[in-house]
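The chains shown are only part of the set, and none of them has been moved.
Here the chain labels run A and B in written order, and each chain numbers its own residues starting at 1.
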Amino acid sequence: MIILKINSWAELLFGAAIGISVVFIALAILVILFEIVQKIMIGQSKKKQRKAGKKSDEIVDTSANANEIVAISAAIHLFFNETHDKESNVITIKQIEKRYSPWNSKIYGLNNTLHR
Amino acid sequence: MRDLKYKIGLLLILIGLFMPISMFAQDGGISGSLILDSLQKFWNNTSFANFEYKYLVMIFVGLVFIYLGIAKNWEPLLLVPIGFGILVGNVPFTEGYKIGIYEPGSVLSILYSGVISGWYPPLIFLGIGAMTDFSTLIANPKLLLLGAAAQVGIFATFIGAYAIGFTPEQCGAIGIIGGADGPTAIFLSSRLAPELMGAIAVAAYSYMALVPVIQPPVMKLLTNKKERVIRMKPPRQVSRFEKIAFPIIGLLLTTFISPSAMPLLGMLFFGNLLKESGVTERLAETARFALINTITILLGLTVGASTQADRFLTVDSLLIFGLGAASFVVATASGVLFAKIMNLFLKEGNKINPLIGSAGVSAVPDSARVSQEVGLHYDKTNHLLMHAMAPNVAGVIGSAVAAGILLSMLS
């Protein structure tokens, strides 16, 4: 089915307008949804922290705490030096080591180590 | 609030975009009604217009699968792909745009063709073979019979399905759910009853994930206190020669008896030879990692997507789910009972703990783990895991043989 049988400039422009609008609408709804999710999450974590007896001023800081900033600087440092070998190394090894399948799970890896 | 502000801003921009164009449109001879018409048509094309509540039901099912996989860690490598596939398959769409899995030429239908023509499951068996250690089975061959006994579930369900009114071919495909083996179920239903594949696959994988819930009551019901604490001798060490001979002899013997099981058993034993030969580890490594993972991704996604609500939400599907549950119970019971029968003929000291009989259903390795846990419940120091692995892998062979026989009887 052709939504708009494009025969004229007007129809083309109209199609383009629908197109860009829908892109905006789709992403805008995602924005709104995740802003709501965000509020709920922050609300929940505030509640938890209040229960734990902290002051609310401190809570705001957690979203940009020292560790995070250090991490970001480190990341940027790594990015410009492109020497992040050690880290990804460790990650890769960890990922590969899980020789584990749906039909044949952890226990098999275990079995394998036994009889070798 | 700032939030509100930029949302209003957004709206203004959208209106700003439409304004000049719609004006121009009128100048260019498009009537207002055409604009409305076109918007209507666009709307008709979205999932909102094609929406029906049955899609919501399936989306909910998909979310449950994903939840169980992630939060409960139940067979996540199966439930997460299948669950997401259910979401993908149940976003409503207008036909004719090569979107749906049942529309020829769509990407999903291309990826699904490996399921339909039946070559995904054998490649998964290749990887399973390259992962599986048959040592405990070789050390104590008689436990193979427990893997045979649990296949009674298949044939019982086959009979039950016929009683309910399915055709013989459909009965075969439904029966195989009792084999508790996903790839075998998909392979057989692709050959015997493609129209039921989605329901059969989802039922098989659901109950495989539910093995820790389904099996323990049956096992406890059919055993007495004394039987549950039987201790078994640790398996002997198996030589390299035996490990290499097993896949070769296994292949020749089982496929001579049931040649139709070749695609599954040929690949299973091939993978195992690659693993055990000691000189083809490079190939075994790819079979058990890159290859099986790729096929698992494609198989899970497309099997999930094949549950498109309009084809899936039928009375047949419900019946299949019921039969599937029954078949798991029967299979578990057969395994346990057969172990008890074998004990009648075994002398003291060689007796089998019937709790490992249930592992014969396959559902590797969850049902072996269930044997271990139930066993520990009655004797904190009696570890049945190693012993339960034997019927467990035997169950894989057993249900593949059963699938071969059903194929040659019914196709």
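By definition in this document, contacts are C-beta pairs under 8 Å (C-beta built on N, C-alpha and C of every residue); 3 or more make two chains touch, one makes a residue touch a chain.
What you see is a predicted model, and the numbers here were worked out from it, not measured in a lab.
Counting every protein chain in the structure file, not just the single copies shown, gives the formula A x3, B x3.
The definition used in the following text is that only the chains that are shown with their structure count from here on.
In terms of their C-alpha centroids, the spacing between subunit A and subunit B amounts to 29 Å.
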